[in-house]
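Accompanying notes for the structure given below.
Yeah, one chain of the complex is gone here, protein chain that is, but the others are all in their spots.
And then subunit A:
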Amino acid sequence: MDLPNNPVLRLRAQIASLEGVLADLKTQLIDAEAYYNQSASAKADSSGHLQIQTFSSSPFQPLNHHEKTFESLIDQLDLSQEDNWGRSGKLTLQEHTRYGRQLIMPEIGLRGQLRFKNAAALIVGVGGLGCPAATYLAGAGVGTIGLMDGDTIELSNLHRQILHTQKWLGLSKVDSAVEKLMERNSENHYVAHHCNLDQKRAVETMRKYDLILDCTDRPSTRYLVSDAAVLAGKPVVTASALRTEGQLMVLNNPPKSLDNPGGFCYRCVFPKPPPAESVLSCGEGGILGPVVGVMGVLMAMEALKILSPLHPDHGYQDPTKASCDPIPPSLLLYSAYSNPPFRSIKLRGKRKGCPSCSDTATITEESLKSASSDHAAFCASTSPAPPPNTSRISAKEYSKVREATESPHVLVDVREKVQFDICHLKGSVNIPYSDISRDPEASIDKLDHAISDGNSNTADGVSLYLICRYGNDSQLAANTFKTLPRFQPYAKYDFKGDISGGLRAWTQSVDPDFPEY
(Lines give C-alpha, C1' and ligand atoms only; values in the text may rest on other atoms or scores of the structure.)
Protein backbone atom coordinates (compact mmCIF):
# COMPACT_ATOMS: atom_id res chain seq x y z
CA MET A 1 0.00 0.00 0.00
CA ASP A 2 1.35 3.38 -0.92
CA LEU A 3 1.16 5.38 2.30
CA PRO A 4 1.44 8.94 1.00
CA ASN A 5 -1.40 8.43 -1.48
CA ASN A 6 -3.86 7.22 1.11
CA PRO A 7 -4.65 10.09 3.49
CA VAL A 8 -6.32 7.85 6.09
CA LEU A 9 -3.35 5.50 6.37
CA ARG A 10 -0.92 8.40 6.21
CA LEU A 11 -2.62 10.32 9.00
CA ARG A 12 -2.86 7.17 11.16
CA ALA A 13 0.84 6.55 10.66
CA GLN A 14 1.67 10.17 11.49
CA ILE A 15 -0.44 10.13 14.65
CA ALA A 16 1.11 6.83 15.77
CA SER A 17 4.56 8.18 15.08
CA LEU A 18 3.96 11.51 16.83
CA GLU A 19 2.38 9.74 19.81
CA GLY A 20 5.61 7.78 20.05
CA VAL A 21 7.58 11.02 20.07
CA LEU A 22 5.27 12.49 22.69
CA ALA A 23 5.59 9.42 24.95
CA ASP A 24 9.35 9.65 24.61
CA LEU A 25 9.33 13.35 25.54
CA LYS A 26 7.19 12.62 28.61
CA THR A 27 9.65 9.98 29.77
CA GLN A 28 12.52 12.40 29.25
CA LEU A 29 10.65 15.06 31.24
CA ILE A 30 10.11 12.70 34.19
CA ASP A 31 13.81 11.79 34.17
CA ALA A 32 14.87 15.41 33.86
CA GLU A 33 12.60 16.50 36.72
CA ALA A 34 13.92 13.73 38.94
CA TYR A 35 17.51 14.63 38.13
CA TYR A 36 16.96 18.36 38.55
CA ASN A 37 15.24 18.03 41.95
CA GLN A 38 17.97 15.70 43.19
CA SER A 39 20.94 17.84 42.16
CA ALA A 40 19.30 21.09 43.27
CA SER A 41 18.75 19.75 46.78
CA ALA A 42 22.28 18.28 46.87
CA LYS A 43 23.83 21.68 46.08
CA ALA A 44 21.67 23.49 48.57
CA ASP A 45 22.68 20.98 51.26
CA SER A 46 26.42 21.29 50.79
CA SER A 47 26.94 25.05 50.74
CA GLY A 48 23.70 26.71 51.52
CA HIS A 49 23.60 28.54 48.20
CA LEU A 50 23.95 27.53 44.60
CA GLN A 51 27.48 27.46 43.30
CA ILE A 52 28.99 26.58 40.03
CA GLN A 53 30.47 23.10 40.39
CA THR A 54 33.80 23.64 38.66
CA PHE A 55 34.62 26.63 40.83
CA SER A 56 33.88 24.92 44.14
CA SER A 57 36.22 22.07 43.23
CA SER A 58 39.15 24.33 42.29
CA PRO A 59 42.34 24.30 44.39
CA PHE A 60 42.02 28.02 45.04
CA GLN A 61 40.25 29.63 47.96
CA PRO A 62 36.50 29.20 47.77
CA LEU A 63 35.09 32.19 46.04
CA ASN A 64 32.42 34.50 47.07
CA HIS A 65 29.99 33.98 44.23
CA HIS A 66 29.61 37.71 43.75
CA GLU A 67 33.29 38.12 42.97
CA LYS A 68 34.48 37.56 39.42
CA THR A 69 37.89 36.09 38.72
CA PHE A 70 37.63 36.76 35.04
CA GLU A 71 36.61 39.39 32.60
CA SER A 72 35.76 39.21 28.93
CA LEU A 73 35.11 41.35 25.96
CA ILE A 74 31.50 41.58 27.13
CA ASP A 75 32.63 44.01 29.78
CA GLN A 76 33.90 46.37 27.08
CA LEU A 77 30.92 46.08 24.78
CA ASP A 78 27.68 47.86 25.19
CA LEU A 79 25.35 44.99 24.47
CA SER A 80 23.12 45.41 27.44
CA GLN A 81 20.09 46.70 25.57
CA GLU A 82 17.35 44.23 24.91
CA ASP A 83 16.29 43.21 21.43
CA ASN A 84 12.77 42.92 19.99
CA TRP A 85 12.17 39.77 21.97
CA GLY A 86 13.65 41.00 25.23
CA ARG A 87 16.95 39.15 24.91
CA SER A 88 20.11 40.71 26.20
CA GLY A 89 23.75 40.09 25.57
CA LYS A 90 25.67 37.59 27.57
CA LEU A 91 26.66 34.00 27.04
CA THR A 92 25.79 31.23 29.47
CA LEU A 93 28.41 28.64 30.43
CA GLN A 94 26.63 26.12 28.25
CA GLU A 95 26.73 28.51 25.32
CA HIS A 96 30.52 28.85 25.68
CA THR A 97 30.72 25.08 25.15
CA ARG A 98 28.05 24.84 22.49
CA TYR A 99 29.61 27.54 20.30
CA GLY A 100 33.21 26.86 21.30
CA ARG A 101 34.31 25.70 17.86
CA GLN A 102 33.18 28.91 16.17
CA LEU A 103 33.88 31.13 19.16
CA ILE A 104 37.63 30.54 18.75
CA MET A 105 37.50 31.63 15.12
CA PRO A 106 38.98 35.12 14.84
CA GLU A 107 36.24 36.00 12.34
CA ILE A 108 33.60 35.38 15.01
CA GLY A 109 34.98 35.56 18.53
CA LEU A 110 32.88 36.60 21.50
CA ARG A 111 31.77 39.77 19.76
CA GLY A 112 30.39 37.83 16.80
CA GLN A 113 28.69 35.25 19.00
CA LEU A 114 26.93 37.96 20.98
CA ARG A 115 25.83 39.61 17.80
CA PHE A 116 24.36 36.30 16.61
CA LYS A 117 22.60 35.85 19.92
CA ASN A 118 21.00 39.25 19.69
CA ALA A 119 20.17 39.03 16.01
CA ALA A 120 16.86 38.20 14.36
CA ALA A 121 16.78 36.65 10.88
CA LEU A 122 13.65 36.03 8.83
CA ILE A 123 13.69 33.03 6.50
CA VAL A 124 11.04 33.46 3.82
CA GLY A 125 10.31 30.01 2.39
CA VAL A 126 11.18 26.83 4.30
CA GLY A 127 11.95 24.59 1.34
CA GLY A 128 15.12 23.49 -0.43
CA LEU A 129 16.99 26.71 0.40
CA GLY A 130 15.31 27.57 3.70
CA CYS A 131 15.94 24.20 5.36
CA PRO A 132 19.74 24.18 5.16
CA ALA A 133 19.96 27.94 5.74
CA ALA A 134 17.82 27.69 8.90
CA THR A 135 19.76 24.67 10.13
CA TYR A 136 23.08 26.50 10.09
CA LEU A 137 21.70 29.75 11.50
CA ALA A 138 20.08 27.80 14.34
CA GLY A 139 23.29 25.87 14.94
CA ALA A 140 25.33 29.07 14.98
CA GLY A 141 23.10 30.55 17.67
CA VAL A 142 21.21 33.24 15.80
CA GLY A 143 18.97 34.20 18.70
CA THR A 144 15.73 34.75 16.85
CA ILE A 145 14.81 32.92 13.67
CA GLY A 146 11.55 33.66 11.90
CA LEU A 147 10.25 30.95 9.58
CA MET A 148 7.65 31.87 6.99
CA ASP A 149 5.86 29.42 4.69
CA GLY A 150 2.22 28.62 4.05
CA ASP A 151 2.86 25.24 2.46
CA THR A 152 2.55 21.71 3.74
CA ILE A 153 5.09 18.94 3.19
CA GLU A 154 4.77 16.71 0.14
CA LEU A 155 6.61 13.49 -0.58
CA SER A 156 8.36 15.10 -3.57
CA ASN A 157 9.91 17.72 -1.22
CA LEU A 158 11.90 15.26 0.84
CA HIS A 159 14.86 14.70 -1.48
CA ARG A 160 16.01 18.25 -0.85
CA GLN A 161 14.09 19.89 2.01
CA ILE A 162 16.28 18.40 4.68
CA LEU A 163 14.40 19.52 7.79
CA HIS A 164 11.24 17.71 6.75
CA THR A 165 10.76 13.99 7.23
CA GLN A 166 8.28 11.32 6.21
CA LYS A 167 6.23 11.42 9.37
CA TRP A 168 5.45 15.09 8.76
CA LEU A 169 3.88 14.53 5.32
CA GLY A 170 0.86 16.74 4.85
CA LEU A 171 1.76 18.91 7.84
CA SER A 172 3.05 22.48 8.01
CA LYS A 173 6.60 23.13 6.80
CA VAL A 174 7.02 25.82 9.43
CA ASP A 175 5.94 23.54 12.30
CA SER A 176 8.19 20.77 11.05
CA ALA A 177 11.14 23.16 10.81
CA VAL A 178 10.59 24.62 14.29
CA GLU A 179 10.47 21.10 15.75
CA LYS A 180 13.75 20.07 14.08
CA LEU A 181 15.52 23.34 14.87
CA MET A 182 14.48 23.04 18.52
CA GLU A 183 16.12 19.63 18.58
CA ARG A 184 19.32 21.17 17.25
CA ASN A 185 19.32 24.27 19.40
CA SER A 186 16.60 25.09 21.89
CA GLU A 187 18.45 28.21 23.07
CA ASN A 188 17.14 30.17 20.10
CA HIS A 189 13.74 31.73 19.79
CA TYR A 190 11.76 30.54 16.76
CA VAL A 191 8.92 32.57 15.35
CA ALA A 192 6.41 30.69 13.19
CA HIS A 193 4.73 32.56 10.34
CA HIS A 194 2.20 30.12 8.84
CA CYS A 195 1.66 32.10 5.68
CA ASN A 196 3.33 33.25 2.52
CA LEU A 197 4.78 36.75 2.33
CA ASP A 198 1.88 39.14 2.01
CA GLN A 199 2.17 42.57 0.37
CA LYS A 200 0.11 44.19 3.10
CA ARG A 201 2.20 42.97 6.03
CA ALA A 202 5.63 42.42 4.49
CA VAL A 203 7.32 45.66 5.60
CA GLU A 204 5.84 45.57 9.08
CA THR A 205 6.95 41.94 9.56
CA MET A 206 10.47 42.63 8.29
CA ARG A 207 10.94 45.59 10.67
CA LYS A 208 11.14 43.09 13.56
CA TYR A 209 14.16 41.40 11.99
CA ASP A 210 17.74 42.40 11.23
CA LEU A 211 18.15 40.38 8.07
CA ILE A 212 15.96 38.68 5.47
CA LEU A 213 16.79 35.42 3.69
CA ASP A 214 14.86 35.09 0.45
CA CYS A 215 14.36 31.34 0.08
CA THR A 216 11.25 31.65 -2.08
CA ASP A 217 10.60 30.04 -5.41
CA ARG A 218 8.85 32.46 -7.73
CA PRO A 219 9.71 35.80 -9.37
CA SER A 220 6.81 37.79 -7.90
CA THR A 221 7.93 36.97 -4.34
CA ARG A 222 11.54 37.83 -5.12
CA TYR A 223 10.53 41.35 -6.16
CA LEU A 224 8.27 41.64 -3.11
CA VAL A 225 10.98 40.50 -0.68
CA SER A 226 13.42 43.01 -2.14
CA ASP A 227 10.94 45.93 -2.28
CA ALA A 228 9.71 45.36 1.27
CA ALA A 229 13.22 44.88 2.67
CA VAL A 230 14.40 48.17 1.14
CA LEU A 231 11.45 49.93 2.78
CA ALA A 232 12.06 48.16 6.11
CA GLY A 233 15.77 48.97 5.87
CA LYS A 234 17.01 45.37 6.08
CA PRO A 235 19.66 43.60 4.01
CA VAL A 236 18.59 40.56 1.99
CA VAL A 237 20.43 37.38 1.08
CA THR A 238 18.68 35.94 -1.96
CA ALA A 239 19.35 32.69 -3.79
CA SER A 240 17.66 30.39 -6.24
CA ALA A 241 18.30 27.02 -7.81
CA LEU A 242 17.03 24.98 -10.70
CA ARG A 243 18.18 21.72 -12.27
CA THR A 244 21.97 21.71 -11.76
CA GLU A 245 22.52 25.43 -11.16
CA GLY A 246 22.22 28.01 -8.43
CA GLN A 247 22.56 31.79 -8.08
CA LEU A 248 23.16 33.98 -5.03
CA MET A 249 23.18 37.74 -4.35
CA VAL A 250 23.28 40.02 -1.33
CA LEU A 251 20.87 42.94 -1.72
CA ASN A 252 20.32 46.24 0.07
CA ASN A 253 23.61 45.82 1.91
CA PRO A 254 24.27 48.18 3.60
CA PRO A 255 20.56 48.95 3.94
CA LYS A 256 19.18 52.16 2.56
CA SER A 257 18.67 54.75 5.28
CA LEU A 258 18.49 58.51 5.69
CA ASP A 259 22.27 58.88 5.64
CA ASN A 260 23.19 55.93 3.44
CA PRO A 261 22.06 55.42 -0.16
CA GLY A 262 22.28 51.67 0.48
CA GLY A 263 23.32 48.76 -1.70
CA PHE A 264 21.64 47.65 -4.92
CA CYS A 265 18.31 45.86 -4.90
CA TYR A 266 16.70 43.10 -6.96
CA ARG A 267 15.12 45.64 -9.31
CA CYS A 268 18.52 47.22 -9.99
CA VAL A 269 19.66 43.89 -11.44
CA PHE A 270 16.38 42.86 -13.05
CA PRO A 271 14.31 45.99 -13.74
CA LYS A 272 11.79 44.01 -15.76
CA PRO A 273 10.37 40.64 -14.77
CA PRO A 274 11.08 37.69 -17.05
CA PRO A 275 8.21 36.65 -19.33
CA ALA A 276 6.15 34.20 -17.29
CA GLU A 277 6.48 31.44 -19.89
CA SER A 278 10.27 31.53 -19.53
CA VAL A 279 10.09 30.77 -15.81
CA LEU A 280 10.39 27.15 -14.78
CA SER A 281 9.62 25.86 -11.30
CA CYS A 282 11.45 22.98 -9.62
CA GLY A 283 8.43 20.80 -10.40
CA GLU A 284 8.79 21.53 -14.11
CA GLY A 285 12.52 21.92 -14.58
CA GLY A 286 13.67 19.51 -11.91
CA ILE A 287 16.20 20.11 -9.15
CA LEU A 288 19.05 18.15 -7.63
CA GLY A 289 19.01 18.12 -3.82
CA PRO A 290 22.66 18.99 -3.21
CA VAL A 291 22.50 21.86 -5.72
CA VAL A 292 19.79 23.71 -3.83
CA GLY A 293 21.40 22.55 -0.57
CA VAL A 294 24.72 24.16 -1.47
CA MET A 295 22.93 27.43 -2.21
CA GLY A 296 21.06 27.33 1.12
CA VAL A 297 24.32 26.70 2.99
CA LEU A 298 25.99 29.59 1.16
CA MET A 299 23.06 31.82 2.17
CA ALA A 300 23.62 30.90 5.81
CA MET A 301 27.29 31.88 5.52
CA GLU A 302 26.46 35.22 3.87
CA ALA A 303 23.88 35.82 6.61
CA LEU A 304 26.44 35.17 9.35
CA LYS A 305 28.89 37.54 7.64
CA ILE A 306 26.26 40.29 7.61
CA LEU A 307 25.15 39.68 11.19
CA SER A 308 28.73 39.79 12.42
CA PRO A 309 30.85 41.88 10.09
CA LEU A 310 34.60 41.65 10.51
CA HIS A 311 35.70 44.31 12.91
CA PRO A 312 39.32 45.45 12.66
CA ASP A 313 39.29 46.89 16.20
CA HIS A 314 38.31 43.70 17.91
CA GLY A 315 40.56 40.70 17.69
CA TYR A 316 40.61 39.85 14.04
CA GLN A 317 43.16 41.64 11.92
CA ASP A 318 42.76 40.88 8.29
CA PRO A 319 46.24 41.24 6.73
CA THR A 320 44.84 42.29 3.37
CA LYS A 321 42.03 44.38 4.84
CA ALA A 322 40.16 43.24 1.78
CA SER A 323 37.06 42.26 3.66
CA CYS A 324 36.80 45.69 5.23
CA ASP A 325 36.54 47.30 1.81
CA PRO A 326 33.08 47.75 0.37
CA ILE A 327 32.06 44.54 -1.35
CA PRO A 328 31.66 45.02 -5.11
CA PRO A 329 28.18 44.13 -6.35
CA SER A 330 28.32 40.54 -7.50
CA LEU A 331 26.30 37.47 -8.37
CA LEU A 332 27.61 34.04 -7.47
CA LEU A 333 26.88 31.27 -9.95
CA TYR A 334 27.08 27.59 -9.15
CA SER A 335 26.85 25.03 -11.90
CA ALA A 336 27.33 21.47 -10.68
CA TYR A 337 28.41 20.02 -14.03
CA SER A 338 30.60 22.91 -15.21
CA ASN A 339 34.27 23.32 -14.66
CA PRO A 340 34.98 25.36 -12.59
CA PRO A 341 31.65 24.92 -10.79
CA PHE A 342 31.72 28.31 -9.04
CA ARG A 343 31.92 31.69 -10.66
CA SER A 344 31.41 35.20 -9.32
CA ILE A 345 30.31 37.84 -11.78
CA LYS A 346 30.56 41.59 -11.36
CA LEU A 347 27.25 43.45 -11.47
CA ARG A 348 26.61 47.08 -12.30
CA GLY A 349 25.19 47.73 -8.84
CA LYS A 350 22.72 50.46 -8.04
CA ARG A 351 20.58 51.66 -10.92
CA LYS A 352 19.80 55.36 -11.26
CA GLY A 353 16.08 55.95 -10.96
CA CYS A 354 15.41 52.48 -9.56
CA PRO A 355 11.74 52.50 -8.51
CA SER A 356 12.63 50.70 -5.29
CA CYS A 357 15.98 51.86 -3.92
CA SER A 358 16.97 55.14 -5.60
CA ASP A 359 16.39 58.72 -4.39
CA THR A 360 13.48 58.90 -6.78
CA ALA A 361 11.91 55.62 -5.67
CA THR A 362 8.22 55.32 -6.42
CA ILE A 363 7.51 52.20 -4.40
CA THR A 364 6.41 53.24 -0.93
CA GLU A 365 5.00 51.36 2.00
CA GLU A 366 1.55 52.66 1.09
CA SER A 367 1.81 51.68 -2.56
CA LEU A 368 3.03 48.25 -1.54
CA LYS A 369 -0.03 47.77 0.63
CA SER A 370 -2.43 48.94 -2.02
CA ALA A 371 -3.27 46.96 -5.10
CA SER A 372 -1.42 49.47 -7.28
CA SER A 373 1.77 47.43 -7.12
CA ASP A 374 0.47 43.92 -7.40
CA HIS A 375 3.63 41.83 -7.68
CA ALA A 376 1.89 38.76 -9.02
CA ALA A 377 0.29 40.80 -11.79
CA PHE A 378 3.58 42.62 -12.46
CA CYS A 379 5.26 39.30 -13.15
CA ALA A 380 2.37 37.71 -14.99
CA SER A 381 1.58 40.67 -17.22
CA THR A 382 4.05 39.67 -19.90
CA SER A 383 2.66 36.18 -20.19
CA PRO A 384 0.39 35.64 -23.17
CA ALA A 385 -1.89 32.68 -22.53
CA PRO A 386 -1.31 29.86 -25.04
CA PRO A 387 -4.02 29.88 -27.71
CA PRO A 388 -6.52 27.30 -26.56
CA ASN A 389 -6.52 24.07 -28.46
CA THR A 390 -10.17 23.40 -29.15
CA SER A 391 -9.86 19.66 -29.64
CA ARG A 392 -9.14 18.29 -26.18
CA ILE A 393 -10.44 15.17 -24.55
CA SER A 394 -10.41 14.08 -20.96
CA ALA A 395 -8.30 11.20 -19.68
CA LYS A 396 -11.51 9.22 -19.07
CA GLU A 397 -12.69 9.71 -22.65
CA TYR A 398 -9.33 8.66 -23.96
CA SER A 399 -9.37 5.52 -21.80
CA LYS A 400 -12.57 4.52 -23.64
CA VAL A 401 -10.77 5.02 -26.96
CA ARG A 402 -8.10 2.61 -25.75
CA GLU A 403 -10.67 0.05 -24.62
CA ALA A 404 -12.52 0.03 -27.94
CA THR A 405 -10.80 -2.61 -30.08
CA GLU A 406 -12.11 -1.11 -33.30
CA SER A 407 -10.40 2.21 -32.75
CA PRO A 408 -6.76 1.84 -33.78
CA HIS A 409 -4.88 5.05 -33.13
CA VAL A 410 -1.50 6.49 -32.27
CA LEU A 411 -0.73 8.22 -28.98
CA VAL A 412 2.19 10.64 -29.12
CA ASP A 413 3.77 11.42 -25.75
CA VAL A 414 5.50 14.83 -26.05
CA ARG A 415 7.43 14.75 -22.76
CA GLU A 416 11.24 14.79 -22.78
CA LYS A 417 12.82 11.39 -23.33
CA VAL A 418 14.10 11.16 -19.75
CA GLN A 419 10.52 11.46 -18.50
CA PHE A 420 9.14 9.08 -21.14
CA ASP A 421 11.72 6.51 -20.00
CA ILE A 422 10.50 6.80 -16.40
CA CYS A 423 7.06 5.59 -17.39
CA HIS A 424 4.66 5.86 -20.32
CA LEU A 425 1.39 4.43 -21.56
CA LYS A 426 1.81 1.19 -23.48
CA GLY A 427 2.15 1.68 -27.22
CA SER A 428 2.74 5.44 -27.03
CA VAL A 429 5.37 7.04 -29.27
CA ASN A 430 7.78 9.60 -27.79
CA ILE A 431 8.38 12.82 -29.70
CA PRO A 432 9.50 15.52 -27.23
CA TYR A 433 7.86 18.93 -27.57
CA SER A 434 11.31 20.50 -27.64
CA ASP A 435 11.96 18.60 -30.90
CA ILE A 436 8.54 19.45 -32.28
CA SER A 437 9.02 23.16 -31.59
CA ARG A 438 12.51 23.11 -33.10
CA ASP A 439 11.66 21.22 -36.27
CA PRO A 440 8.02 20.19 -36.69
CA GLU A 441 8.54 18.56 -40.11
CA ALA A 442 11.41 16.37 -38.90
CA SER A 443 9.40 15.27 -35.89
CA ILE A 444 6.54 14.20 -38.17
CA ASP A 445 9.06 12.18 -40.19
CA LYS A 446 10.05 10.52 -36.95
CA LEU A 447 6.40 9.79 -36.27
CA ASP A 448 5.99 8.28 -39.76
CA HIS A 449 8.93 5.96 -39.09
CA ALA A 450 7.74 4.95 -35.66
CA ILE A 451 4.33 4.03 -37.02
CA SER A 452 5.48 2.08 -40.07
CA ASP A 453 8.11 0.21 -38.01
CA GLY A 454 5.68 -0.70 -35.28
CA ASN A 455 2.64 -2.04 -37.11
CA SER A 456 0.84 -2.32 -40.42
CA ASN A 457 -1.61 0.46 -39.76
CA THR A 458 -0.08 2.99 -42.10
CA ALA A 459 -3.18 3.89 -44.05
CA ASP A 460 -4.05 7.54 -44.39
CA GLY A 461 -6.24 9.07 -41.77
CA VAL A 462 -4.50 7.53 -38.74
CA SER A 463 -6.19 8.80 -35.59
CA LEU A 464 -3.73 10.69 -33.47
CA TYR A 465 -3.79 11.76 -29.82
CA LEU A 466 -1.24 13.80 -27.88
CA ILE A 467 -0.34 13.56 -24.21
CA CYS A 468 2.21 15.13 -21.83
CA ARG A 469 2.72 15.41 -18.08
CA TYR A 470 0.17 18.08 -17.14
CA GLY A 471 -1.54 18.94 -20.42
CA ASN A 472 0.38 22.11 -21.34
CA ASP A 473 3.01 20.95 -23.81
CA SER A 474 0.51 18.62 -25.53
CA GLN A 475 -1.61 21.69 -26.22
CA LEU A 476 1.34 23.61 -27.65
CA ALA A 477 2.31 20.57 -29.74
CA ALA A 478 -1.25 20.31 -31.02
CA ASN A 479 -1.18 23.93 -32.10
CA THR A 480 2.11 23.38 -33.92
CA PHE A 481 0.95 20.19 -35.66
CA LYS A 482 -2.33 21.67 -36.81
CA THR A 483 -0.53 24.17 -39.02
CA LEU A 484 1.25 21.42 -40.99
CA PRO A 485 -0.02 20.11 -44.35
CA ARG A 486 0.14 16.54 -43.12
CA PHE A 487 -2.44 17.45 -40.51
CA GLN A 488 -4.94 19.12 -42.79
CA PRO A 489 -8.32 17.40 -43.30
CA TYR A 490 -8.15 14.21 -45.42
CA ALA A 491 -4.36 14.05 -45.05
CA LYS A 492 -2.31 11.32 -43.46
CA TYR A 493 -3.11 12.13 -39.85
CA ASP A 494 -6.50 12.61 -38.35
CA PHE A 495 -5.79 14.67 -35.26
CA LYS A 496 -8.35 13.80 -32.60
CA GLY A 497 -7.14 15.83 -29.68
CA ASP A 498 -4.78 16.15 -26.75
CA ILE A 499 -5.51 14.78 -23.30
CA SER A 500 -6.38 17.60 -20.94
CA GLY A 501 -4.60 17.32 -17.62
CA GLY A 502 -2.09 14.94 -19.19
CA LEU A 503 -0.73 11.91 -17.39
CA ARG A 504 -1.52 13.42 -14.02
CA ALA A 505 -5.21 13.30 -14.99
CA TRP A 506 -4.68 9.73 -16.20
CA THR A 507 -3.43 8.75 -12.73
CA GLN A 508 -6.21 10.63 -11.00
CA SER A 509 -9.17 9.48 -13.04
CA VAL A 510 -8.16 6.28 -14.85
CA ASP A 511 -5.28 4.34 -13.38
CA PRO A 512 -4.05 5.23 -9.86
CA ASP A 513 -1.12 2.85 -10.36
CA PHE A 514 0.41 5.04 -13.07
CA PRO A 515 3.28 6.75 -11.19
CA GLU A 516 3.13 10.48 -10.50
CA TYR A 517 6.55 12.01 -10.21
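As a convention for this text, a contact is a pair of C-beta atoms (placed from the backbone, for glycine too) under 8 Å apart; a residue touches a chain by one contact, two chains touch by 3 or more; residues count from 1.
In the analysis below, contacts and distances are computed from a predicted model.
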item: "Ubiquitin-related modifier 1", "DNA primase", "P-loop containing nucleoside triphosphate hydrolase protein" or "NEDD8-activating enzyme E1 catalytic subunit" - which is the UniProt name of the missing chain; value: "Ubiquitin-related modifier 1"
item: Of A:E179, A:D210 or A:E245, the residue in touch with the unshown chain; value: A:E245
item: Touching residue (missing chain; options A:V292, A:L307, A:V414 or A:L447); value: A:V292
item: Contacting the left-out chain in the complete assembly, out of A:S281, A:S370 or A:S391; value: A:S281
item: Contacting the left-out chain in the complete assembly, out of A:S335, A:S394 or A:N430; value: A:S335
item: Positions on subunit A where the hidden chain makes contact; value: 125, 127-130, 215-219, 222, 239-243, 245-247, 269-275, 278-282, 285, 287, 292, 295, 331, 333, 335, 338, 343-348, 382, 434, 437-439
